[in-house]
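The complex appears here minus one protein chain, its other protein chains still in place.
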Amino acid sequence: MSTHEATIYRKTELVGTSSVGFDDAVRHAVARAQKTLRHVQWFEVKEQRGRIDGEAIEYQVTLEIGFALE
Amino acid sequence: MSTHEATIYRKTELVGTSSVGFDDAVRHAVARAQKTLRHVQWFEVKEQRGRIDGEAIEYQVTLEIGFALE
Amino acid sequence: MSTHEATIYRKTELVGTSSVGFDDAVRHAVARAQKTLRHVQWFEVKEQRGRIDGEAIEYQVTLEIGFALE
Amino acid sequence: MSTHEATIYRKTELVGTSSVGFDDAVRHAVARAQKTLRHVQWFEVKEQRGRIDGEAIEYQVTLEIGFALE
Amino acid sequence: MSTHEATIYRKTELVGTSSVGFDDAVRHAVARAQKTLRHVQWFEVKEQRGRIDGEAIEYQVTLEIGFALE
Amino acid sequence: MSTHEATIYRKTELVGTSSVGFDDAVRHAVARAQKTLRHVQWFEVKEQRGRIDGEAIEYQVTLEIGFALE
Amino acid sequence: MSTHEATIYRKTELVGTSSVGFDDAVRHAVARAQKTLRHVQWFEVKEQRGRIDGEAIEYQVTLEIGFALE
Amino acid sequence: MSTHEATIYRKTELVGTSSVGFDDAVRHAVARAQKTLRHVQWFEVKEQRGRIDGEAIEYQVTLEIGFALE
Amino acid sequence: MSTHEATIYRKTELVGTSSVGFDDAVRHAVARAQKTLRHVQWFEVKEQRGRIDGEAIEYQVTLEIGFALE
Amino acid sequence: MSTHEATIYRKTELVGTSSVGFDDAVRHAVARAQKTLRHVQWFEVKEQRGRIDGEAIEYQVTLEIGFALE
Amino acid sequence: MSTHEATIYRKTELVGTSSVGFDDAVRHAVARAQKTLRHVQWFEVKEQRGRIDGEAIEYQVTLEIGFALE
Partner (left out) sequence: MSTHEATIYRKTELVGTSSVGFDDAVRHAVARAQKTLRHVQWFEVKEQRGRIDGEAIEYQVTLEIGFALE
């Protein structure tokens, strides 16, 4: 454990969607976060819901995504 | 946004099951709801659990399913 | 077991909406419940959210509505 | 575990009451559910409260009762 | 992985205030979000509290506001 | 231990009611608290429910009300 | 603002105990509340726990007890 | 309060069952814990549910049971 | 375990503050409770928050404090 | 007290991981539990989170796994 | 709608860390927020956890930090 300046992390909340399933929706959200953020390190699932349009299901997963601040 | 009579929705609680996984259990519950209900529009995952019988796993997902009332 | 027949209640979950506000959305849901149910006696607010479409806001309130079974 | 059509369950919310106690209130609610529903299989206690009228106490227990859909 | 580009949403947390009431505080927070964000689509009420200063009440509502990312 | 005397607050739980709406029920509860308590500074909404009697609705809001102890 | 004086209730938190069971512990707490409070009208079970001392069990139930303010 | 080595407790989670009621199910779980654990000191009720098989009800109570480590 | 009149406890909610830290804020709240209450036996931390004023931090801890009723 | 010996269950908490998805992480945790425990009968999902390391995602699911005690 | 411009606040979520303790981790997070944000006014503790690496403990506290928007 380093004795240096303590690391500070920030958490941002994204909703990933997918027509395939929840795991896929997670991957979409993580990939989108990594487009604009560095040091993305973990996620926490906060909510799982979905939109139904006839036969089609849109899986929606709300994630808190944690990243280290420089 | 319409100025007409405000829409009222109802939520019913179904438990979908599957030996494949949670996404599949969701599809089963939504399909069953659509057999008897019209204007089914969304679902919210309330609980995820499962039954274990030797090597077999039954994934069980509790959904609140929302539909518009006529 | 108690001697006289104990009352049993049922709770159903409705989502009322309104472009005016949450109190109005509650009134819509209660009125809709009373169209099809008798002995409606109380409600509990479970969730408050809303849809935003430009300048328009649709207030959405999820109620559990309790009524006595005959 | 059967490989056949996956079972779907529904959950309905009843409030049982009793002047004796909570276990008795549970029995009342379960008995009432079995009057109109088939394949009633489990219950979950969601809330326990009560009404007080002088020396008399009415125990009120809110149950989610699960039953298999045909 | 789904074929078409799945929509990703972000949620930001604002606290609206008003001396009139909670509905008014919601309108203030939504209006402020729309000043700096595009594709604002929904809100969820997380907390309702208020500050009391003699006869004056400041209603404070915490909203999570969802908007689509481009 | 901090040098100056740190302020201690107490929270009491009141249920305000109104036939108009929740904001009005809040005002009733705050006004009642200020009749017997000094230094009333904030409130937190804990629950919103209501009683239904035919066409009449009684809005009931449970507040925790904070006040500074002398 | 509603015309007639709207009722205001207060909630106090008591822990009833009993060596018999939870229903009995509820009765003890309600009886104690009625010793010092008037217009006691309802209770809500917040927590159920207990102390174990060899063969003896002390059932402990935390109740919020509501009463009308004059 | 002792100045000696601070006591450490562990919590284990048991589900007691009974055909009589919840208090009885608690007694079963506590008795089972005391068969294999020493210094059992308290329990916390985490969940109350049950299995329904025709006229028979199996009350199921989930307890966290605390015991001091030597 | 005594077979005498079962003990009844009451819980009151205090917010302790400190510029040092949360443990210190707890001590302040407990000390204030003991000024006016007898048989104070335990506390439960319900919330931890704080006020920030430039470099100064006021740690605020909400406690439920339990005491035996005579 | 019920006549026949009522079954007692224990719940243990495991975290399953997988680079594929949550269903797979569940299977890993259940399989590991069955290596050392008998009469494993059910699981409940308590939390879903994950670790992100560049393109790689480790899905982590916290399960409570229930098994019958002999 | 209230006459004067009602204040709007935003909440951002930071995780402070420290090898000393939770109070110190709070200070780190608040100080980091004040580096990039103005009008920082309060914080709410959402979660307390930590990483263990042999003898070393890293205390991690998740805070929601509120600041006024201009």
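For clarity, chains are labelled A, B, C, D, E, F, G, H, I, J and K in written order, and residue numbers in each chain start from 1.
Here is the rule we go by: contacts are C-beta pairs under 8 Å (C-beta built on N, C-alpha and C of every residue); 3 or more make two chains touch, one makes a residue touch a chain.
All figures in this text were calculated on a predicted structure; none of them were measured in a lab.
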Residues of chain J in contact with the chain not shown: 12-20, 24-25, 27-29, 32, 58, 62
Footprint left on chain K by the chain that the document does not show: 20-23, 47-52, 57, 59
Touching residues on chain H - with respect to the absent chain: 1, 3, 6-13, 64, 66, 69
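To be clear about the criterion, only the chains that are shown with their structure count from here on.
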Common touching chains of chain H and chain G: D
Most remote chain, CA-based centroid, reference being chain I: B
Counterpart interface for G-H, drawn from C-F, F-I or F-G and sharing over half of its contact pairs: C-F
Centroid spacing, where centroids are CA-atom means, of chain A and chain F in whole angstrom: 38
Whole-Å separation of chain centres (CA-atom averages), chain H against chain I: 28
Inter-centroid spacing, chain K versus chain E (mean Cα positions, whole Å): 20
Residues of chain C touching at least two other chains: 12-13, 21-23, 51, 57
Which pairs of chains touch, using the document's own definition: A-B, A-E, A-J, A-K, B-C, B-D, B-J, C-D, C-E, C-F, D-G, D-H, E-F, E-K, F-G, F-I, G-H, G-I, H-J, I-K
